[in-house]
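Coming up: subunit A.
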Amino acid sequence: MGHVPLSWYLVLSAILFVLGVAGFVYRKSIITVFMSIELMLNAVNLSFVSFSYELRRIDGQIFSFFVMVVAAAEAAVGLAIILTIFRNRGTLQIDEVDSMKL
Partner candidate 1 sequence: MNFFIVSVIKIVLVFAVFMTTLAYLQWVERKVLAHIQSRTGPLRVGPHGLMQPLADVFKLLTKEDLLPPYVNKFFYLLAPFIAVCLALISISIIPFGPEIEVGGTRTYMQISDVNVGILFILAISSVSVYGVALAGWSSNNKYSLMGALRSSAQMISYELPLTLVIVCPLLLANHLSLRAISDSQAGYYLGFIPRWSIFQMPFPQIFGFLIFMVAAFAETNRLPFDLPEAENELVAGFHTEYSSMKFACFFMSEYANMVTITCVATLLFLGGWHPLFPAPYSNWVATAVLLFIAIACFFQAMRPARKRDQYTFPFFGIGFLILAALWTVPSFQFILIPIFWFAGKVAFLLFTYIWVRGTLPRFRYDQLMHFAWTFLFPCALLNLLLTALFVAVF
Partner candidate 2 sequence: MIDTILFIIFAILAIVSGFNLVLQKHPISSALSLIGVMGSLAVLYLLLGAEFLAMAQMIVYGGAVMVLFVLVIMLLNAGREKGSTKSWFAQIAGLPLLLCLVALLGFLIRAILPPLRSVEFGSWVGGTAEHIGQLLFTTYLLPFEVISILILIAILGAVVLARKELD
């Protein structure tokens, strides 16, 4: 058994990303949709780290790090928004939050 080619990591990243997109499109709870976004971010992070390995440069990891930090900030604000939505509307179903329309 040899070593794993790096493209496997990229394939894994792609799979996770697609799963994240699927979660975003098909899940109906705001929180889960939000988690799907985090999944997508994680998938992209894996790509960053993989390419960082390929190029032997750690800039990719730095970007990954920034993505993490932004995700943390986003989670803080996003969950606060979710809390507010729940307080005002008493629901977490994403399809019921649809008053911004014609």
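If you want to know what made the cut, all candidates are chains of the complex that A comes from, given by their letters.
Just so we're on the same page, a contact is a pair of C-beta atoms (placed from the backbone, for glycine too) under 8 Å apart; a residue touches a chain by one contact, two chains touch by 3 or more; residues count from 1.
Remember, predicted model here, so these are calculated numbers, not experimental data.
Although all of 1 or 2 belong to the complex, subunit A touches just one of them, candidate 2.
By the touch rule above, subunit A contacts candidate 2 in their complex via residues 1-12, 14-23, 25-29, 31-32, 34-36, 38-39, 42, 45-46, 49-50, 52-54, 56-59, 61-62, 64-66, 68-77, 79-84, 86, 92-93, 95-96, 98.
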